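My questions will all concern the structure given below.
The complex appears here without one of its protein chains, the remainder shown in place.
Labels A, B and C are assigned to the chains in the order they are written; within every chain, residues are numbered from 1.
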């Protein structure tokens, strides 16, 4: 996988920078029967982003985009916490939150595939209204809950490993199975690569698009549960704010083109890890908040430049080039008949 | 019939809120709405979703709708002159809540009702200085700032820095934005804990970030409130609970319950009575003991 | 013809793509006032040579001289400015723009700095009239068939004042009449001293128009010959490196068709094709003949459910069916290989293997993948049968040569083993060797009971393959002729021109344009 080489390199450089500032950065200990260390933190906090990005990858591969994932994150967390705060069972709360997420995703898919609205606008509707919905559920307050089994999802550990990481691995495995073992991946890439040709090849593009948006929303829903469970509270306004942007960025860093077609799940995971590592680096290196964004701009620029073959070629090989003594062809005055 | 209420005696107020970005803000909105109902004032409410341009638009539309009085919580201090002048030309009095504006022409608004964020920062600093009065070792402080650039973040940081700056033993070893949210507060604190082995004090610009940080501290095997002392601002219910539980050491109140005071002012202003140019909300601070007594009656 | 100094000389040109050596030390020269044919099998490197010349790809080795000066163009823009006008193989126009703009974009007539739309449209109309094409020039190009688009691309290229004109397979979907128009213009340009580089897989066209030819095989130059001195047989031999067996007669014995497979009754679509009635029997090959834009493609699309019919009905195997989507048609084992491989066929970013099994996979749904070894068997088989090169199933389709891409699309549909296979210009851009192979395959399949609807601008091909020929004119099915020994291309041409009882085509007045269309 040569494509993944460059994001991997950037990730490595970021980690090295961290080690220079915090020598113990790479160490992982067992504390209270939990794995503990900065690397674990990156995975743990990166888990929701990875999930959202996985769903986003498939959406982007169909040539679409989903701006509503952030709102779905908030909605699912809000609904689950609301129910738990009203003494519903954790299982019921989780199930209904995810069901709602899937329904919202299917709605997006319906607008895109059924009504034919451009994806960015179709999902913008839910992005705006969904925030409102999440706040409606929480009544604008932060719902705080205290439930150990719910806490497991985003803040707990299982066999010393943070449960969130296991959850991500599971979703990743399922996604990889569906898309790479079964034929879903090829059909998605085909629809994203050339929609009309796919239709004429007999692919049911509509169904696939609805499934993909629903899947993205499901991933966002799980991420929402994780985020709210991690802090034992649901914040309708701030949960998942701007996560769609980070997710799209992760997908793009991972080498998937925004114009649809080929996608790479591994690349996306790597992209999300780069973003999360960058965030952690900013905290632990002590970049002042005012310059955080400059730092981010710098890293993103470097990442995208280094990933570009054109840039590498221009930067590392210099080939002299003769140009034509180009006599400008004049326009014809007369039309030849 | 919405506008021109002065004739039939009922007052119509246009209120432009910043947004609903936090529980604090929601409590603020609710307080305004409830008190308006109690005071018999017709309230036109609009949410600007954090955007100054939306607030300007809303105010302009209130002028268009000929309300009796306009109240709003400015997103930012600057840039209100134009629209306030329009309000003045239309002879509609304006009340500022929560934050002031920096206009030189003070005739553009009748009064400003709200908290003083710098003062809140100072109160937090003062408690800290008092708490470590006898200590000689350096005190390592980490700070969780609010949203970069937002007024409370700027002012609470400045007020705090002003007080502790007097004594070189207080050192802010790390300061980072937590966007006023629990999740970010937790995430940033985890990173702080990894890169800075000995943290003595955490100053968070609001309760929510403090609450997130508490989870991070517990996760690192330390005891919040003991190993690391915690100061926050706001005094929302969850924060007060943590304070009473001994996980937070000190909270500076920033009260969102401006509604009753606002309605009183509005009535006076509409009648043409003179009001004070600056009305400070009644706010206090809480220690752990005070929290235990105050908690049962806490509304938000 | 007197040998003057070459206007263009390429020497020792080499071009390496990842995994493929597309050009290897090729020498090439072009004289002013000649039509020079570049010949070779699919994937021989013809298009690559053209792209390297015009700066689409940088050269690896070798030099290019234009009028005695060394040049290396950074892109088509520079090449164009230096006087090289090119029609690339795939129709490369902006279909979202109007016809007139496609002809003139980049060189729009202007008045006081602003584009003079009126003059531009007028000139476009005039220019196209020179090719005997009467189009609504302000309509977006996407509305027109591929053949028309090809003509527009040609019109654009010949209007650019150039010293060198390059035409890479401009005639692949043109009918005989259009080709004649093109040749007329080419002869005139040639007389003006312009050097023309011409690529085509139609040997008759090459012999009609070209003065000289250069033959490529596997990226190497075989040699340069005067057309008059090389026989067709020798040419083919040099292209494929061996003698081509005589085209055997297809469809040996006369068959009787008594089991109708697909019957269209009064099927039609307003503005596209008038209601028609057509019966296709099992094992029968039905050819469709007609001029450019006569509605052949529309007939095919209706039968496949790619477009909605607004009149009539279709029955398959005796029972009336609704062909609302391509998927529904595929459910009845109807397959459709469209004429526009770039727009309606290929998924450029997928591999050859994936493109070939796509339709098969679509019929199975996403949950039942075609097992990998079955994929490899099928794909490997067709790569061999159709001589797809490079013979690597994991190659990206976008990197294949035009002819090889066409074979991939064909393979996709052959693999399905449908009961009715609709082929719209299936041999577009395919070399002589492979063309014979495909024709043999079609004949073989129909002998095995498959019905074929065969559309081609090449009447010989239609005649060779079909049992029955439907003739379209002005979007109307005007005749259905049994392909007995009496039917010749001349008769066919006559039918096309006059229609069954229709008046002979006049010269393209505006009234003519909508003739026949409802």
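Methods note: a residue touches a chain if its C-beta (ideal position, glycine included) is under 8 Å from a C-beta of that chain, and two chains touch if they have at least 3 such contacts.
In the analysis below, contacts and distances are computed from a predicted model.
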What is the missing chain called in its UniProt entry, if the choices are "Benzylsuccinate synthase", "Succinate dehydrogenase, hydrophobic membrane anchor protein", "Hydrogenase expression/formation protein HypE" or "Galactofuranose ABC transporter, permease protein YjfF"?
"Galactofuranose ABC transporter, permease protein YjfF"
The chain left out of view makes contact with A, B, C
Answer key for C:135, C:239 or C:388 versus the chain not shown reads C:135
Contact with the hidden chain (one of A:76, A:135 or A:277)
A:135
For the chain left out of this view, which of C:22, C:35, C:49 or C:79 touches it?
C:79
Residue ranges of subunit C at the interface with the undisplayed chain
56, 75-77, 79-81, 86, 88, 92-97, 101-102, 105-106, 108, 113-115, 132-136, 138-140, 143-145, 148, 156, 175, 177-178, 181, 271, 290-294, 473-474, 505-508, 512-515, 517
Can you list where subunit A touches the absent chain?
67, 115-122, 124-126, 128-136, 140, 236, 245, 248-249, 252-253, 257-259, 289-297, 300-301, 304-305, 307-311, 314
Those residues of subunit B which, in the complete complex, touch the missing chain:
1-3, 14, 17, 19-20, 26, 29, 43-47, 49-54, 56-58, 60-62, 64-66, 75-82, 85, 102-104, 147-150, 153-154
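In the analysis below, only the chains that are shown with their structure count from here on.
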Which two chains meet at the most C-beta pairs?
A-C
Of all other chains, the one whose Cα centre sits farthest from subunit C
B
Which integer distance in Å separates the CA centroid of subunit A from that of subunit B?
33
When centres are defined as mean Cα positions, the distance from subunit B to subunit C in whole Å is 71
Quick check: what residues of subunit A touch more than one other chain, meaning two or more?
none
Give the residues of subunit C touching no fewer than two other chains, as numbers and ranges.
none
Residues of subunit C touching subunit A in their complex?
66, 69-74, 78-83, 107, 109, 123, 126-127, 129-130, 158-162, 185, 188, 304, 306, 325-327, 330, 336, 338, 343-350, 354, 358-359, 361-370, 412
For a test of understanding, state which residues of subunit A touch subunit C in their complex under the given definition.
178, 181-184, 186-187, 189-190, 193-194, 196-204, 208, 261-262, 321-332, 335-337
Residues of subunit A defined as touching subunit B within the complex
21-22, 24-25, 31-32, 36-38, 41, 45, 135, 139-142, 144, 155, 227, 230-233, 235, 237-239, 241, 279-280, 282-286, 288-290, 292
